[in-house]
Each structure stands twice: as structure tokens, then as C-alpha cells.
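Shown here: the complex without one of its protein chains, the others still in place.
By written order: A and B. Residues from 1 in each chain.
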Amino acid sequence: MNPLVPMIASTVVAATPLIYAALGETVVERSGVLNLGIEGMMLIGAVSGFAATRASGSDTVGFLAAASAGMALSLVFGFLTLNLQTNQVATGLALTLFGIGLSAFVGHDLAGLPVDRLEPIHIPLLTAIPVVGDLLFHYDIMVYLSVVLYLAVLWFLSKSRMGLTLRAIGESPHVAHAIGKPVLTTRYLAVLFGGAMAGIAGAYLSLVQTPMWVEGMSAGKGWIALALVVFGTWKPTRVVIGAYLFGGVTQFQLFAQGFGLPVPTEFLSMLPYAATIIVLVIICRDPKTILLNQPASLGHSFHSAA
Amino acid sequence: MFRLERRATPSSTMSIVSPLLAASAMLITGFLLFSFLGKDPIEAFYLFFIKPLSSTYGIGELLLKTTPLLLCGLGLALGFRANVWNIGAEGQLTMGAIAGGGVALWFGESDSSLAMPLMLLAGILGGMAWAAIPAFLRTRFNTNEILVTLMLVYISQLVLSWLVHGPWRDPQGQNYPQSQGFGDAETMDVLISGTRVTWGIVYALGLAIIAWVFSQKTFAGFRMQVAGLAPAAAAYAGFSEKRNIWIALLLCGGAAGLAGICEVAGPIGRMQQEISPGYGFAAIIVAWIGRLHPIGVIFGALLMSLLYLGGESAQMGMGLPSAITGLFQGLLLFYLLAADLFITFRLKRVVAAPENKTPQMATKLEKAA
Partner (left out) sequence: MNPSRTLKSLRLGVATGLIAMLPAVTFAAEPLKVAFVYLGPRGDGGWTQQHDMGRLGLEKAMGDKIKTTFVENVPETADSERVFRQLASDGYKLIFATSFGYMEPLQKVAKLFPDVKFEHVNGFKTAKNIVVYEPRFEEGFYLIGTIAGQMTKSNTLGFIGSFPIPSVIRNIDSMTLGAQAVNPKVKTKAIWVNTWYDPGKERQAADTLIAQGADNVAQNTDSPASIQAAQEKGTYAFSIDADMSSFGKKAQLSGTTEDWSGYYIAETKKVLDGTWTGERHTRWGLKEGMVVMAPLNPAIPPEAVKVFEDKKAKLISGELKPFAGPIKDNTGKELVAAGAQMDDKTFNSLSSYVEGIDGSVPK
């Protein structure tokens, strides 16, 4: 059996939750807010999506519940950082701690229970095509929706009016405020969007990738998503490429192990992380790239009366 | 209607009152939370905050856990003030432990008086070297340090894993993933008998004093603060941004590295796979609770330590699930961060504003835009 196709398929499934979370955070950071609480929101989304799907029998309900739960948690973050002017870095980390604890608490009785996996789609003729069918037309719906999400975010940030406003706010919130742009509202909406996406990413883990709930099941993916936003220099296309790069290199190192490659497995495991750094170095060599892309007000609190 | 209004100068009264505000909010929430769970709130608070400190050993454990949090927190505070986002203190801690541990293993059972100083130095240098990577990549290649430092955390942990599973594995240890135990001269002495407190806390407190002097009293410290607050102004004044980035990351890496070697040469006493329960990340919160001020960071570190110990104690004493302690910690941190609001802002009552020039200005600008 040709191993390449299942390897690529596996990479796609591994990259999808990263894409949701990272694209969400990209929008958040473009508005000038740094939310380090992705891991906490993903876990809340995972447990909510799992519980809702079990209760209702519908994955749609599950993903919607996950998005709502992620939004609810990000609302707390938004209130603290946008209204109460708390430091974004610390608040995000506190959010992670809180989210991990809350999800574990809520999910206590759900551990070890099964749920029906979100099945991959079957398009009548297309899926049956020998290699291409499996490669392109045999994923679950959320994979395809992630493509839609990518296109939507890309269009939003580069072409839409609100997206331009958001970016302006991310670069110079005081100027934007002076000309009457709703800084706080925009940032709030961005934060909520990020929360919803992180929640969906978490639900993808508990409903598709490994359908179950266990405490801490995201095992650090939230942090990788965060890194991917930076890796992508806050541009959606690069963020998505980064997600596939990371998933792909991980897959590759596992593959190499299965072949009995005589390299210590720890070094193979380092590959995805090292690859990410190296590629980023190459991308950012041109100082204009990074200076033009990091939102200038990222991480700084904004107050209109300042 | 209330409105937040920035104060002309930060209120020093509120600086002191705000933690108390947070504490009160936490008491009320905690009361409600524990009652909801059917647990006695008074007992819960006792277990969380009093019991861990009720013995010499307990206070020793508090100081022991404060050490790495304080060391990392100080370095991070310096870095954050200089606008350097080091998320990877955990990796620098690990590298410091590896470097220092390597020296310890090289000395073996020798009782040379050079062993400990060299180990500590190696730990500091190891952490610095690891932090030099993001410093170099940022100053030379404009690579954002958030990603580099974070990725290096994972890499450092894998290096440690490789070492304890392979080259540094104890030959007498039945192939367990740990090194042989450090010799007596290679293990830090206990300062207070009956506890596990070592010189680490002294180094940490000493560093806090030095950091305070450095940032408040020296020109170099002033430079770094300005560079962080207003990079353009700093550049204009001739303060080199690059130099500040290097200094910030190297100092941070060195402090974290020292934390690492103190941990493995102190309470652990050998190289093994798990050496830190996430001190490098927790220290980020510590730095901010301490408002990036060295003395504040001391209190932040003590509080964070207490939260860890309290969570354990609540589990052992009343069977509280470990999930609750995470929740509790997150909540308390939220309150602490939120309460600081009143230092920089005050609440003002707003009565319906009479018509004045401002709305007209805004309309004019909009028309022009």
C-alpha cells in the first residue's frame, strides 16, 4: 500500500485544529490584542463540544456549543484586558490556567466515554477516484470548512472595510479612535471570534482527531497555534502553510522512525520545532517584512482617555 | 453611568489596597465556589493558605518553590520592561540545568571545592547560551522572539530526554532514565535544617536587590526602560535597541539557568527527565503580578508558590479535585490583575454631558475623512 496518501491525509487532520486556532488568533492579534489563553479555550471547546454531541447526538450542535464556550471564556479575557486594562500577557496565561482547570472540572464524569466520530464526507463520484479521491475528497466537513475560513479571513483582513478598520486599530489605536473608529468594540469582536475559533479547534480534537475527552488532551497545541501566528507573520496564508509544515514534519519524523532510521528519536522529534524556527528566520531576513507585519500596538492596553 | 478616567499620577494608596481588594473578591468567590461544591469554605481556605505555612518544613517548601519563580520572574520582568517577549524561560531553565548538571556529573564524587561554583557558573552560562539564540536571531535576522523562545523550550526538553535516556544514564541504574546521583560536594547544602531550603533562595533574593538597584539607580537600567517604553525616542537618544535586546535576553537566560541548576543540584540531586513543573511559564505571571518591579516580583513569587502548595494541601486534606486548584489559581490571578486597574484609573460618575464643541469636531473630521 502506498503510504504517501495516508500520510498526507493524517497531516491534514493534524493541521486542521491548528488552522482554526491560529487563524482565530491572527485576527485577534491584528487588532492589537495578544491572547495567550488559546490552550485554555481549546480545552473548554473540547469538553463542551464533546458533552454537547453526546447529549444531542449531533456534531453540529457540538461544534456550535464549543464555539460558544470558547467565546464565553474569551469574553472574560476581553472584559479584563479591554475594559479593566489588565496586562494582556498575564491575563492570557491566567486564562490558560483557568481554562485547563475548568475544563477538567466540568469534564470529570465524561472521561473514558465514547462518542460517535464525525464521519468523513462522501461525494458520490469524486471520493471514489483512486488516489486523488482519498487525497482531496475524503475528509470530514470541518477540514473543508477550514479552507472556507481561511478564504474568509484572508478576504476580511485584506479587502473588507471592517478588516481594514481592524488592522488600523491594531497599528495605531489612538489615531483610529481619534477619527471615530470603535476601537474597543472591534477588539471585542476580534477576541470573541478568536475564542470561537479556539473552541472549534478544541472540539475538532475531541470529536474528530481522537474522539474522546481526557483532561489536558490538547497537549500543548494551543501554544503551537500561537507560534504559528508569529511564524505566519500575521498573514493568513503563511499561517496555514505553517500549520501544514508543522504537521507534515511531525508526520515525516514518525515515518522515518517506522523505517528504523538510526537517529535518536528525540532528535527526530525536534525536527518540527527546528524547522519552524529555520523557516521563520528565512522569511524574516528582510527587516521590512517583520516591521510591516507585527501589529504595532500588539500587547499594549488602550484607553480612550489616555 | 460610570466612566474610567486615567489618573494624573498612579495612586500609591491603591498600590497597596489593590491586592487587598483582590483578596476580598477571592474570599467571596471562593466561599461561593466551595459551598457550591459542598465543601466547608473555612476549611478550604485554611488548607489553601494557612496549612502549608504551619510548619518549618512548610515555610521551607515555600521558599524552595519561590526560588525558581523569583529567579525567572526577575529576568522576565527586566525583559518585558524592555519590550522583549521571552516566552521560553522554561527552556533556558532546562538548558541551565543540563549545563550545570553536566559539570556535576563530570566532577562525579569528587569533593573539590571548585565543583559547586563551577556548576552554578555553568548553569548561568547554559541558560545564557540558550537565550543568545533568540537574541541573535532577533537582532541579526529580525526573527520574532516569541516563536523562537517557545520552540526552543520543546527542543531543550528533548535534549534532556535524550541525555537521561542515553549518554548520562546511570550505569548502575537498570537503564532507568536518570543519571547517577550527584556527589555530596555537588549537591547544594541545606540552609535550614528540617527543610530542603538551599542557597538558591539567597541567590534569588540577592538578585532581586541587584535588579532593583540596576533598574532604579543605574543609567543602564534607565536606558533599558526607555528603550522598552519608547523605542523611537530611545533610538534618537542613541540607546542601542540591539544592545538592550541582548542584555535583556542574556540576563533572563542567566537567571533562568541559575534556577535550573539550583533545582537539579538542590532538591532533585540528579539529572532526570522531569525537572520543572512549568516554572518558566508561571514566572511570566509572577513578573506581571509583581508589576515588573523587583520587589513586587518577590511577593508575586511567594504568592504563586503558596498557590501551588495550597492546591496540593487542599487535595490531600479534603479530597478537592486537582482541577479545582487550577480554577482557583486562575481566578485569583484574574482578580489580582483586575484590581490593579484602580492604581492607574479612577471611577468617575458621569452625568449626561451638556452639548459642547467636541461632537462637532468629530463630525467635521469624519466629513473630511
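Heads up, the rule we're going with is that a residue touches a chain if its C-beta (ideal position, glycine included) is under 8 Å from a C-beta of that chain, and two chains touch if they have at least 3 such contacts.
Since we're looking at a predicted model, the values are computed, not measured.
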item: Among A:55, A:261, A:282 or A:296, the residue in touch with the chain that has been omitted; value: A:261
item: Option from B:44, B:64, B:285 or B:302 whose C-beta touches the chain left out; value: B:64
item: Selected residue (touches chain absent from view) among B:161, B:240 or B:344; value: B:161
item: Option from B:117, B:206 or B:277 whose C-beta touches the chain left out; value: B:277
item: Residues of subunit A (touch criterion as defined above) contacting the omitted chain; value: 1, 3, 6-7, 9-10, 13-14, 104, 107-114, 117, 205, 209-212, 214-217, 219, 221, 250-251, 254-255, 257-262, 264-266, 269
item: Residues in subunit B touching the chain absent from view; value: 55, 57, 61, 64-65, 158, 161, 165-167, 174-178, 181, 196, 263, 266-270, 272-277, 308-309, 312-313, 315-317, 319, 321-323
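Just so we're on the same page, only the chains that are shown with their structure count from here on.
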item: Chain centre separation in whole Å, for subunit B relative to subunit A (CA means); value: 26
item: Complex contacts: residues of subunit A adjacent to subunit B; value: 40, 76, 80, 83-87, 89-91, 93-105, 108, 178-180, 215, 223, 226-227, 230-231, 264, 266-267, 269-270, 273-274, 276-277, 280-281, 284-287, 289-291, 294, 299, 303, 305-306
item: Of subunit B, residues touching subunit A in the complex; value: 4-6, 80, 85, 137, 141-144, 146-148, 150-152, 154-155, 158-159, 161-162, 165-166, 281, 284-285, 287-289, 321-331, 333-334, 337-338, 340-341, 344-345, 362, 365-366, 369
